[in-house]
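In this view, the complex is presented without one of its protein chains, the others remaining in place.
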Amino acid sequence: MTGSKFEFIQGNIACAKGAAYAGCSFFGGYPITPSTEIAEYMSEYLPKNGGKFIQMEDEIASLGSIIGAALTGAKTMTSTSGPGFSLMQELIGYACIAEVPVVIVDIMRGGPSTGLPTSPAQSDLLQAKWGTHGDHPTIALVPSSVEEMFTETVRAFNLAEYFRTPVLVLGDEIIGHMREKIRIPDPGEIQIINRTVPDNSGICPLPYASDSGKPACIPNFGKSRFHVTGLNHDITGFPTMDPAIVARENERILAKIYEQREIVDKWEEIECKDADILMLSVGSAARAAEEAVKTLRNKGIKAGLFRPLTLWPFPKDTFVKYAERAKYIIVPEMNLGQLKTVAERFTKRSKIIPVNLVNGEPISPEHIISVTNYLNI
Amino acid sequence: MGEKKFLEKIYENDKCKLFIRPELCKGCLICIEFCPVKALSLDKKKLVATADNIEKCIACGLCELRCPDFAIYIEKKKPKGE
Partner (left out) sequence: MFDYSKYLRASKLPHIWCPGCGHGIVMKSILRAIDKTGWEKDDIVVVSGIGCASRLPGYVDFNTLHTAHGRALAFATGIKLAKPKMHVIVVSGDGDALAIGGNHFIHACRRNIDITTIVFNNGIYGMTGGQYSPTTPDGDRSSTSPLGNMEPEFDVVKIAEGAGATFTARGTSYHVPQLDNYIHKALMHKGFSVVDVIEACYTTHGRVNKKKYPSNIDMLKFQKDNAIPIEKAKKLSEKELEGKIITGIFCEKERTEFTEKYQKIIDSFSGGEK
């Protein structure tokens, strides 16, 4: 690909460039290691390109500001880490029920609490799905390279705009801070999706109406007048406590995503088809797992890696297909067994071998391989 | 939006027409209490405001100004000479 742009940049910067590529025009954030570089980049890029950046007084305000901005039609984003992600939980639920497209980047670090601010961890994998109260849809993407910080952020915006829901990008301190050479896609190379809005003006009587399964076609503020609330509401957008409507609407905001899995699912398979040892891993841990698979294959051991890029909703059908075949399922992750609980739901526990590390250091291929020494393959 | 018409009881004297919407009145007594000429009173049965003493009304509009519920309003009449 002659003439295309190559850059040697940090994962956080690639993420911000991906957002810019996707058309992000509003960033509201709050400084927190290890994701601050994203805000720093946006604080210069956006005003120079007709966009808006604001550093709010805390992470709750950051998410509040980008939901507000999104309601005016802007593509909006915030970025944080574990502690800030915890503060944002209530409003993540708000964006789900009000069906507002926003992108939330969480560069994970050692937890709990202040934990290890400058060290990597995959501490928020389950929080990403269960962090806020109530049944709500979750789309969480997990990049494992600087290039994927770019492309997965673009995908996050596309999914948010299409499904009209918040989309999470779960990086970690390694992916966020390391530098790699990446090719910047040419403008137009990746298709950019924009939300569909009704073209009527004046009063929009049924902003939350949607034909079965499809996301609602909600206007932007200023185009036509309607009501947005975090209370359960019907298709008019106004609060309701009618049990039938509440149940239907609560199910709809999940169904709009889970009934169109072909749009949201994405994973990578490395030699899974004949794998006796199947590895399930995401993000930076998956880099070590991939290396371990190569080493084991060289030693004649049939190993494979199943790496979801869309962690939530979890691509269970494909995973189960390989997991049932495999003798063992190794789950390397920088926490004490979060992804493992997902594997346990879909395969026999006896086959699952967790490889956990919570000391702030990255998991190494050798560490993963050492576990296989005791397996009779 | 969703124009909803409310039943209106109309009272009248030479100075104004006074409209009360029983469906919106919550019987809070504010208009009755602060009417400077005591033209309004409470319908004991339905616990809503009424303007039984409409003849006293001087069309000052304080009832409309103070009503929290859009339940009472007046339309002033032009004085005879104009």
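Just so it is clear, A and B label the chains in written order, and each chain counts residues from 1 on its own.
One rule holds in what follows: a contact is a pair of C-beta atoms (placed from the backbone, for glycine too) under 8 Å apart; a residue touches a chain by one contact, two chains touch by 3 or more.
Note that this is a predicted model, so its numbers are computed, not measured.
Enquirer: Can you say which of A:31, A:112 or A:222 touches the chain missing from this structure?
Expert: A:222
Enquirer: Per the definition of touch given earlier, which of A:16, A:38, A:67 or A:368 contacts the omitted chain?
Expert: Looking across A:16, A:38, A:67 or A:368, the contact with the absent chain belongs to A:67.
Enquirer: Please give every residue of subunit A in contact with the chain that is not shown.
Expert: Contacting residues on subunit A, toward the hidden partner: 25-26, 28, 47-50, 52, 54, 56-58, 60-74, 76, 90-91, 94, 201-203, 221-231, 238-239.
Enquirer: For subunit B, which residues reach the chain that was dropped from this view?
Expert: Residue positions of subunit B that touch the missing chain: 1-4, 6, 23-24, 26-30, 33-34, 61, 64-70, 73-76.
Simple rule for what comes next: only the chains that are shown with their structure count from here on.
Enquirer: Averaged over CA atoms, how far is the centre of subunit A from the centre of subunit B? Could you give it in whole Å?
Expert: 58
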